[in-house]
Structures are given as structure tokens and as C-alpha cells.
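Only one protein chain is missing from this complex, and each of the others stays in its spot.
== chain A ==
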Amino acid sequence: MLSFDQVFTLVKDTCTHGDVVVDENATPKNIRVPAEDLKIVCQELFQNSSTYFDMLSCITPIDNGPQVGTLEIVYNLYSIPFNFQVGLKVVLPRDNAEVDTLTDIWKTANWHEREAYDMFGIKVKGHPDLRRILLPADWEGHPLRKDYKQQEYYRSIKVDY
């Protein structure tokens, strides 16, 4: 059986750009990795036969607000053969949020990353098709940011009712 410590050791050995921290206050537990290392960590977790995280369940961007000044992205991974869940977390600066795409590892990431771009304005480097997904293409702003102010008019229709 796979244990959290095994996954943590593997992630720690793969990272080269900084500290790896465990977030105990999350269920399933999150591992915070440097944003530069995200892609190689995911590649390793996906390919390594002792972990084999073959499904990307969910990508959750979280905005911590202008005072804190950071954005977080949580990637929930699931390993079907080992029946094990783990979360990977990256913390990004709020004004210049950039992260590598995971589309070439899991195809699920495609739409989730488009949603992250749409709702939070996170630039996803290397994404094949980075367009808005839920909102119209000419909408202004990214609504799930904490300091979002909606535009007054959209196509001469008043937005605030």
C-alpha cells in the first residue's frame, strides 16, 4: 500500500528549486511544491510505478486577497491502482500569476486550466488553447478574484441589476 510519507519523499527528491512543505490542515493532505518544479513533480508522480497517479481529479485556484497578495492552486491527484489521494499546492504572486501547464500529462487539465485563466487570470504557460471558457470572450476582469469589480455595462446592458 502507498503511504503519504512515500509520496512526500518522492516529491522531495524530485524538487530542485526550493522547500517542500506538508500542509497537514487539509484533507487529503497537501504538499506545497515550488511552482518551477510542479511539472517535473507531476511527471514523476504520474510515471513512477510505485505511485502511478493516473487521474487528475480537480484543480482549485484560490485567491487569498490583495492584503496577502498570493494565489494558490491545489491539484488533487488520485491513484486508481493504489486508491490513494493527495494534493499538490503551488503558491503564486497575485499580480503576476504564471504556472506551467499539465495538459501533456493529464488531458483533464486542459479545461480546468482554461477555467483558472477565465476566473482568476492565471497565465498557463504552454497551454495549447488558452481562451476563456465559461465567460464571453469580451468580458472584462476575472470574477473570482477577491477584489473584482464588475463592469458597469456589457453590450449596453446594465450588469448590476
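Operating definition for what follows: contacts are C-beta pairs under 8 Å (C-beta built on N, C-alpha and C of every residue); 3 or more make two chains touch, one makes a residue touch a chain; residues count from 1.
Please note the rule applied: contacts and distances are computed from a predicted model.
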Point to revise | Protein that the absent chain corresponds to, by UniProt name, given "NADH-quinone oxidoreductase subunit D", "Deoxyribose-phosphate aldolase", "3-methyl-2-oxobutanoate dehydrogenase (2-methylpropanoyl-transferring)" or "ABC transporter permease" | key: "NADH-quinone oxidoreductase subunit D"
Practice item. Among A:16, A:67 or A:83, single out the residue that touches the unshown chain. Key: A:83
Review point. Per the definition of touch given earlier, which of A:13, A:129 or A:147 contacts the omitted chain?
Key: A:129
Review point. Which of A:56, A:90 or A:124 touches the chain that is not shown?
Key: A:56
Check your understanding: So which bits of chain A touch the chain we can't see?
Key -> 23, 25-28, 30, 54-58, 60-63, 74, 76, 80, 83, 85, 87, 106-108, 110-111, 119, 129, 131-138, 143-144, 155-157
